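With one protein chain withheld, the remaining protein chains of the complex are depicted in position.
Take a look at chain A:
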Amino acid sequence: MILARATDATRRYGDVLALDRINLDVHAGELVGLLGPNGAGKSTLVSLLTGVRRPTSGTVELCGGDPRDPAHRRALGVTPQETGLPGALRVGEVVDFVRAHFPDPLGRAELLDRFGLSDLVRRQTGGLSGGQKRRVAVALAFVGRPRVVFLDEPTTGLDVEARHALWDGIRAFHADGGTVVLTSHYLEEIEALARRVVVIGGGRVLADDTVAAVRGLVAIRRVSLTVPVPLPDLPGVVGAERDGDRTHLLTGDADRLVRDLVARDVPFTELEVRPTSLEEAFLTLTSA
């Protein structure tokens, strides 16, 4: 059964094309990671699937219907951005407010206990630490006993212990048959939780595969060197650029590239090998 689906979904903001004919199916029981740099279109895609906006063209479905119809959002849980909690209100009041929207919500005490927030129930959200706000935000996604949750960067900024506690909570929800769509621009977070990764860049799906396969795709290294002569054709180079007298080569196998440079007697100096940022890796994926 498909819980969330985008079919040729396009979304424009004026002249800006945020999503370009995206297709995505999320089946019941999946734990999918949406990975992409800032501005790639992840948030826009989530806002379409959760009914906050409508697509400019194409269709989106949630639980078998239009997500803009509130009835189809009864089995949906979403995290607010932590900065968005109403600062003057207490944690318990915010939870009660969200509970009022669902037919069969979790009890307040049960929810707070599950996320280790029981001590904070009387605290105003504006006075919480960043990590506490984040935990409240994630807890809110689970108030309505959802079948599918959309978690936006759920553990960014948490310390290791809190992060693992939250990951355990998400895994437990998934083990009970829950469906999770996780957005992040950190591969580590997606790796820890998801089986399937959908890489989004420039408003398109660049890759939709297992974590291992995507890891290979984005594990690109940057080899920089100064060479006085033109470089020979080297196998395994997926991108090259010149910057003054420096040449930067992008490759999936830096060890082999360096061996080749040496074997071919390229008179290089100042060799440097660095991991690329995810953004650079995505650029490579986009242009490939």
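One rule holds for everything that comes next: a residue touches a chain if its C-beta (ideal position, glycine included) is under 8 Å from a C-beta of that chain, and two chains touch if they have at least 3 such contacts; residues count from 1.
Everything that follows uses one rule, which is that contacts and distances are computed from a predicted model.
Asker: Can you work out the missing subunit's protein name as recorded in UniProt? Choose among "Alkaline shock response membrane anchor protein AmaP", "Dipeptide transport system permease protein DppC", "ABC transporter" or "Cytochrome c oxidase subunit 1".
Answerer: Not shown, but named in UniProt as "ABC transporter".
Asker: Please identify which residue in A:23, A:81 or A:210 touches the non-displayed chain.
Answerer: Only one of A:23, A:81 or A:210 touches the chain omitted from view, namely A:81.
Asker: Considering the complete complex, identify which of A:35, A:98, A:139 or A:180 is in touch with the unshown chain.
Answerer: With A:35, A:98, A:139 or A:180 as choices, the missing chain is touched by A:98.
Asker: Contact with the hidden chain only, please: which chain A residues?
Answerer: So the residues of chain A touching the missing chain come out as 13-14, 16, 43-44, 47, 50-54, 70-71, 73-74, 76, 78-81, 83-86, 88-89, 93, 97-98, 100-102, 124, 140, 144.
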